[in-house]
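All protein chains but one are shown at their positions in the complex.
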Amino acid sequence: MTDKWKQLKQWPGWVVLGVVAVALLAFGSIRESGPRTSEERVEEISKQLACPICDGESVFESRNTASVAIRIQIKADVSAGAMGDDDIISKVAQVYGARVLLVPQATGIDALVWALPVAALVCAVAGLIVVFRRWKRAADTVPTADDRALVETAIREGLDES
Amino acid sequence: MSDTGRQTEPSRRRLAPLIVLAVAVVLGAFFVVLARSSGAGNDAVSSFLIDKPAPTAVGITLDGQRFDLSRRKGSWVVLNFFDPDCVPCVQEHPELVELDRQQTSVADGAELYTIINRGSDEAVAQWFADNGGDWPVVSDPSGSISVAFGVAQVPETWIIDPNGIVRARFAGPITADFVATQLQLLREATG
Partner (left out) sequence: MQAANLSINGVLGHSFLVIGLVASIFGALSLAYGTRVGDRRLLRSAPNYAWLSGATAVAAFATMIHALVTRDFSLAYVQQVGSRSTPALYNVTAAWSALEGSILLWLTVLAGYTTVIMRKYRKRLDDPLIAWALVVMFVVTAFFFLLSFGPADAFRSGAPGVTDGPGPNPLLQNHVLVLFHPPILYLGYVGFTVPFAFAIAALITGRVGEGWLLVTRRWALFAWGFLTVGIILGGWWSYEVLGWSGVWAWDPVENASFLPWLTGTAYLHSVLVQERRGMLRVWNLSLLIATFALTILGTFLTRSGVIKSVHAFSNSTIGPFLLAFFGVVVVVSLSLIAWRGDRLRSPGAIDSPISREGAFLANNVLFTVFAFVVLLGTVFPLIVEALQDRQIAVGPPFFDELSMPIGIALLFLMAVAPVLPWRKASGELLRERLFVPAWCGVLALLASILVGANGLAPLLAFGLAGFAAGAAGRQVALATRRQGWRGFVGRANGGMIVHLGVILVAVALTASNSYTHVGEFTMQQAQPVTFSGHTFELQQVTAFTTPRSKGLQAEISIDGGQAYSPAITRYTTMGTDIGTPSVRTGFANDIFLTLEKAANAGATEVQVKIFIKPLIVWLWIGGALMAIGTVLAGFPGRRRNPLLPTSADVVGLPVVGLPVVGLPVVGTPVPVEEQSASV
């Protein structure tokens, strides 16, 4: 039993696990969630728009007149059904200006906010690779007899003192 | 701490100051950005609508008349976005009363309209009865007019010229004299 279990925990068990996990993920991710209610669509749209006056809140969160009015407008556009989410958003942004767009644009200097994190990740991973290369080289150097003697005396002294 | 391992890699010795320097440069630039930011500029008084045709604005006035901005062409129009529960709006009100008096007393004076999208019609009518002001008050319960204009925070005052072109936007309370002066300047500019 233990031997079988040990064997199972090597390749066979993992292959089964991989197949099952991928199958479940595939099934789950293509499954339909059912139609969005119009409230959910309004919520999604209004979460991407900043309230024009309230310092960081989205239209979805905020309760001031302007946001309420924008929400009503979005609701009207959603129930009219003719416009897509992006059209509704850009319609509002055209009137209130780009500062109500909570999703930064991917053009011009604004694209930096998307590009810099990716650049940072790439730099960090590259840095790690360089460091590991260097460590590998350092690890290959064999300690000399002097080094070993130094360590040994140090340990012995430490043990004596305590 | 034996140094034998390190002498094989002299290049590392120069790496630390370089990294510190790079970090310092980035942080220095960041510092400059922070030091220069004012935090101001949130009082948007510009609008992409300026010098463009006014958006559609249709509603019903409190006394049951139909209001359509596009039908007001031919005269200067002042739109005031208002909420009786907003303190600055209430404080501004006597100035609007004065502005209305000035403009109606001259020939070719601007027409004043108040747009509201909060509070019940009866309450607003009562408020105007109590506080003066007999110009048309347009009810905009869905907020479509204020969204079309991009009104951020009431009170806001807009000027539309006789050709239906938006000419000015003022955020916050105004005074009668200020708006009258602006109207005069705009009239001269457009001939």
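Letters A and B mark the chains as written, and numbering starts fresh at 1 in each.
Everything that follows uses one rule, which is that a residue touches a chain if its C-beta (ideal position, glycine included) is under 8 Å from a C-beta of that chain, and two chains touch if they have at least 3 such contacts.
The shown structure was predicted, so the numbers you read here are calculated from the model rather than taken from an experiment.
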item	value
Displayed chains contacting the withheld chain	A, B
Subunit A, residues in touch with the chain not shown (by the definition above)	6, 8-11, 13-14, 17, 20-21, 24-25, 27-29, 31-33, 37, 39-40, 43, 47-48, 50, 54-58, 60-61, 63-64, 97-105, 109-110, 112-113, 116-117, 120-121, 124-125, 128, 131-132, 134-136, 138-139, 151, 154-155, 157-159, 161-162
For subunit B, the residues touching the chain missing from this view	1-2, 5-6, 12-13, 16-17, 20, 23-24, 27, 30-39, 41-42, 44, 83, 85-87, 120
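By definition in this document, only the chains that are shown with their structure count from here on.
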item	value
Inter-centroid spacing, subunit B versus subunit A (mean Cα positions, whole Å)	37
Residue ranges of subunit B in contact with subunit A within the complex	2, 4-5, 8-9, 12, 42, 44, 47-49, 55, 83, 117-118, 142-144, 146-154
Complex interface listing, subunit A residues touching subunit B	52-53, 55, 64-66, 68-70, 72-73, 76, 92, 94-97, 99, 134, 138, 141, 144, 146-147, 150
